[in-house]
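Below is one structure, written out as structure tokens; comments come after it.
Just one protein chain is left out here, and the rest sit where they should.
Chain nomenclature is as follows: A and B, assigned in order of appearance, with residue numbering initiated at 1 for each chain independently.
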Amino acid sequence: MSVLKITDVSKVFAGNTVAVDKFSLDVADGELVCLLGPSGSGKSTLLRMVGGFERPSGGVITIDGEEITHLSPEKRPTGMVFQSHALWTHMNVFKNLAFGLKLRRLPADEIKRKVEAVLELVGLAGYGNRLTHQLSGGQQQRVALARSLVLEPKILLLDEPFASLDQHLRERLREEVRDIQQRLKITTLFVTHGQDEALSMADRIVVMRDGRTEQIDRPDVVYRDPKTPFVAGFIGTMNLIEGTVSNGVFIRDSLRVPLPIADGPAILAIRPESLDLVAAEPGMARVHRVTDYGTHGLVDLDLPDGERIKSMVSHPDLFKAGQGVDLNPTAIAAFRDKMQVYRSQT
Amino acid sequence: MTALAPSRPRLDATGIGFAIVLTIVIVLPLLVVGTWAFTEVWRYPNVVPQQFGLRFWNQTLGRADVWSALTLSLQLSTVVTLLSAVICLPAAYAFARMSFPGRNILFFSFLAGHAFPKFGLLIAIAAIFLQLNLIGTFWGVVLIQLVGTLMFMIWIPVAAFQGVDRRMEEAARDVGAGPFRVFWSITLPQAAPTIFAAVLLSFVGTFYETEGAWLIGAPGIRTMPVLMISFINNQMVIQYGAVLSVMLWVPSFIALMFARRVIGGGAFARGFGG
Partner (left out) sequence: MTDTVVTAQRPLLETSERRRPVGLLLVAIPVFLIAWLIIWPIINAIGRTLWRADANGDVGFTIASYVKFFSDQYSVDNLAVTLWTTGMCALFLLVICLPIALYLRFSAGRLPAYVQALAIFPMFVPSIILAYAFIRVLGPNGMADILLNSVGLPKIRTPYLTPWGPVIGLVWDNIPLTILILLSGLGGVSNQSIEAARDVGAKRYQVFWHIILPRITNSILVALSFSILGIFSSFTLPYLLGPASPEMMGPFMQRTFREVNDPIGAITQAVITFGFCIVFGLFYVRSVARNQGK
């Protein structure tokens, strides 16, 4: 039963670079929260502050109500899995896992039992005597995970743990880690810059940018209902079209879309899968290229002023480069002053 | 398929030329020394010795001055290496992992000794030792040889400590190890092979250090190389020098080969400014 509470935490590095700016987040017991953002968004710094490897410039971090803000890492009930796995190469797998337990002065037979149990959990039973360089990349990352889990931390911290693995392995480990996390019901904070990882694993996603929260929501909500143009552009593919609203109609060049908001500039957001095309001459836009992916097709379109937008179609063979089309959005959102001001009901 | 078969290797004339010349110039002299060590009679102009034997090993090893020089040299090298390790390794760790004012200037100050011709520097130091009555004393020689090991024993371990992945140390903090435990259980074992090589190099280097020992130590302190100088100059029996050369060189050669393997040729050259 562990709850992580981050309140108004900031981190200012030398030279007054603000890495994290008054960040707040509550992680519920057993929840897996993903910190998602581009590099430099402060997500890793935030995780390292929770782990105790960076000292917050301000704010409070508590675990189960106890303040740990300025506690050194060895005194925190957190377990961290590093991107580079950081296994101790001069110890074999068993010793890597047993090190923390020995520091806690557990009896040898109990250490052995715990290590074997956790190796079993990560699917590496019988690997105790291996040296770390005798393991594959995926196995090394599993050992790193096991090394944290064996100490039964209250909070598990994962810092881009799959970044050094290839695509196929990444997807498999992603599922394994999610399974283990749910089985142990361990409260987890997970840093990634890969939206696939965040969308497939997280209970909630925190989209970060420049040390601040852009949006905190369930993965499906973040995808369907982005609250800022940044989130809209960062998660999935999104056509973001700048234009003006006049009398309830969004206008960009030849494009006209009904948009019931006050007059003024606005950004129209349409997912490619929510943009239907109808052949028309001359039409609102012209087909630039059609790409057939087998299951679906992607049509690149040019507005007369050169703006490029994308549409996902189920029958790509219906369209040819050069032909004119009318655009028919089925779901739209609109942003003004970096905030969502309209979203169509679907 | 024939096109894929390996063509006959082109004769590497340059390489063969270098190999032959270097073999003659580098291996031959050492072979001659080795032969002399096991020779009892070798009169000019015979190409091979008339009589092989171990007589001069017995004679050399029976000499009191050889044993006292060997003991003294081993003592000196041990004391210098230990002292050097004790004062340099913590400093190396500080340079590698801590920040303090003047860090860079102090770090590169260890280069100062290399900006000057070595023997000139030794003379300047000897002039100071003369005022301090350190000439001809054990500790005078220790000090002069200690200075010779400083740069080596700082720079190589600094690289070793810097080479230890910080995430490994953080991971150890994460599982509950305090700073000292992290140093002892993670940082030191990770850096150990390189540090060991540096210690080995400084031991061997000190053992063969001739100039400082001769300039500062004479006449009271007679190390092995200083004894060899007198054997060579006085030419009493040719074989003494040969026996000593073989006896002393083989173990140090093995040690140095090990050190170079750990540190690597590239780093070696880089350390010398390559």
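Here is the rule we use: contacts are C-beta pairs under 8 Å (C-beta built on N, C-alpha and C of every residue); 3 or more make two chains touch, one makes a residue touch a chain.
The structure displayed is predicted, hence computed values, not measured ones.
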I'm checking contacts with the chain that's been left out. Which of B:F56, B:Y93 or B:F203 qualifies? B:Y93
By the contact criterion defined above, which parts of chain B meet the unshown chain? Give residue numbers in ascending order. 12, 14-16, 18-19, 22-23, 25-30, 32-33, 36, 44-47, 87-88, 90-91, 93-95, 98-103, 106, 108-121, 123-128, 130, 143-144, 146-147, 150, 154-155, 170, 173, 208, 210-211, 214-215, 218, 225, 228-229, 232-233, 238, 241-242, 245, 248-249, 252-253, 256-257, 265-266, 268-274
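In this text, only the chains that are shown with their structure count from here on.
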Centroid distance [mean C-alpha coordinates] between chain B and chain A, Å: 54
Chain A-facing residues of chain B, complex: 165, 167-168, 170-178, 181, 185-186, 189-190, 192
Touch list for chain A against partner chain B, complex: 51-53, 72-75, 78-80, 82-84, 86-90, 99-100, 103-104, 144, 147-148, 151
